[in-house]
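Okay, structure first, notes after.
In this view, the complex is presented without one of its protein chains, the others remaining in place.
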Amino acid sequence: MDIATLAFSALYQFGDAFAFLVLSACGLAVIFGMMGVINLAHGEFIMCGAYVTASTVHAGLPLPLAILSGAIVAALVGALVELVVIRHLYDRPLDTIVATWGLSLIATQGTLIMVGSTMAGVGTPFGSFQVGAYSYSIYRLVLFASALGVLGGLYALFNWTRFGVLARATIQVPHMAAALGVDTRLIYSLTFACGAGLAGLAGGLYAPTMTLVPTMGATFIMEAFVTVVIGGADVFLGTAPAGAVLAVVKSVMTSWQGQLFGQIGLLVAVIVVVRILPKGISGFLLRERT
Amino acid sequence: MNGLPGFLRRLEGPQTVGRGPAFWIMFAIILAIACAYPLFSDGYTVGNTVYFFVWVFIALSLCLIWGYGGSLSFGQTAFFGIAGYSYGILTLNFGSAYGFTLVALVLAVVIAALFALLLGYFMFFGRIAGVFLGIVTLAVTLMLERFMAQTAGPEWRVGVARLNGFNGMSGMPPLTIPWPGGDIVLFADIGLYYFVLGLLVLVYLGLRILMNSSFGNVIVAIRENPERAEMLGYDVRKYQLITFVIGAGLAGLSGVLYTVWGQYITPSSMGMTAAALPLIWVAVGGRSDLTSTVIGTLVVLAAFQALTIYGSQYALVFMGVLLVLTVLIAPNGLVLGAMNLLSRLVVYRGKGGV
Partner (left out) sequence: MALLELRGLNKHFGGLHVTNSVDLELEAGEIHCLIGPNGAGKSTLFRLILGEHHPGSGDILFAGENITALKSFARIHRGLSVKFQVPGVFKGLSVRQNLEIALQRQHRGVELAREIDRLLTFLNLEADQAQTAGNLSHGQRQWLEIGMAVGLKPRLLLLDEPTAGMSPEETHQTGEMVQRLNMDGMTVLAIEHDMAFVRQVAQRVTVLHLGQVFAQGSIEHIVADERVAAIYLGQAHV
């Protein structure tokens, strides 16, 4: 086994882990980073995206469109949730956690009732390729590219579009934004919907690689939270570098001891990082007046 | 209350709802009913009631840490599981002779408390608070569940006790009280009922005294304004840690009693759903008061059980809806709201009304 094959394998593992962490986390990061809301129903928005994607594929839609539809439906549900529940709880962060947990319970059990305990999945497209003695899934490379694409797209959205700039202004100084005529309620709704949509996108993208069960959100949520907490409130200075660091931790631990220890490695990392860098990586980088 | 020794006077105070002869007479009546109840009921129903009582301790732990202390911890089910498994490991290895099961009960609770001491030290002395406390404790709970769920192989054992992965540990001996004439074995029946009821009354009264003492004053002060509490000379971290450890002990007590009731413990008792349930009982009951927490827990548990005849998924959906509605509409708790209303009516009528 020569160096090149080894290096490729390591890079592939890293890219795979990075993609998973970033895609799972960016929706949560947008909502938490921009609004300070911890959305424990995040996993269920992912599940929603996955289920819608699978259903539309079975109805005949090509995969890319199906994934898009998953993201859109998740965004719409997110807007509804914000309107009915989240909106009333902005000054009560702990209660938001509790309420979204209730929503998560409703969503998983409701899906179980309505759709049953499993849903017919979607096959992984594109097949595989060989490097040295191992074969790798091409789709995973697509996922890595998607993760980078999503990061790029978010950067463009929040820095170059009108919505993005208004959103950042509203979240940082809401009463000023309102005084300047910004409809702050609309901004909050759209931001939350954006976060939910990103979650749905992650669900749709990963749907072809997983078994679809109502509790599938749980697979993503821990890793998403870990990435967001370690990253801190800023999506670009936080989630991305955190995703990179954790991808290294996870892939190293997984290849050393297996999946479980990969996950345990992440959880240990979050406990340690919260202790040392209470505001995450981005908080550390953006150190301001205490 | 003034003739009583100092600490008993603390049964009433600013941190607990319910005072005066009317309240305590009602308490005595309810206690009498609870004591007489098994004599008029069958073994199954009594065993079922014990099952309800078992969960009250973990609800009280959340009431203490979240309601009084202001820290949202998702770690209570972790301590539940740790204590339950500890009891299993200890009794499967050392048996039930010479009252060892009682020793094991105490040891298991202590083990859970020690774990909380370690975790709590990390968190509170690291100034981890608010939402991050919730996330770290949630991470620990899920990590524990995932770890235990994959311990299926025969190499996963402590002494002769196999951890058994997803299926959990079973077959541990029930609580046995050594007695001259023949040990009293507390199966999930009348014997266990009185044992747990006794514990429940002791814990409830003990917590009332604790929370109305100067310790309780500091705890709620920290909840209201931690900076001010520190500036009055209180080491906030120390008080939070102590509360966390006591809470873990209570959650651990629930864990052991649950294990002893059904003679099994599984990793799913530390999963997401299991962690959500105490939250629902306490939120609906009223987290800032002990009495409303106890009542709320029993009521919601009974309702949940009644609904599961339609299917556990429907029951859980209902619980989720209940939680969301409570948070939105009655964040201080439905039962607590009702209790406050009742006490205001009583006072109103007592003053002769208009």
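The chains carry the letters A and B, assigned in the order they are written, with residues numbered from 1 in each.
Heads up, the rule we're going with is that a contact is a pair of C-beta atoms (placed from the backbone, for glycine too) under 8 Å apart; a residue touches a chain by one contact, two chains touch by 3 or more.
Because the structure is predicted, anything quoted here is derived from the model rather than measured.
The missing chain, though absent from the display, is touched by one residue of B:L232, B:A302, B:I329 or B:V346; that residue is B:L232. From the options B:A152, B:V185, B:V201 or B:A221, the residue with contact to the unseen chain in the full assembly is B:A221. Mapped onto subunit B, the interface with the missing chain covers residues 6, 14, 214, 217-218, 220-221, 224-225, 227-236.
Quick note on the criterion: only the chains that are shown with their structure count from here on.
For the pair subunit A and subunit B, the distance between C-alpha centroids works out to 34 Å. Remark: subunit A residues 38, 85, 88-89, 92-95, 97-99, 101-106, 109-110, 112-113, 218, 222, 225-226, 229, 260, 263-264, 267, 270-271, 274-275, 278 touch subunit B in the complex. Listing the residues of subunit B that touch subunit A in their complex gives 72, 122, 126-128, 130-132, 134-136, 138-140, 142-143, 146-147, 150, 272-273, 276, 279-280, 283, 311, 313-314, 316-317, 319-324, 327-328, 331.
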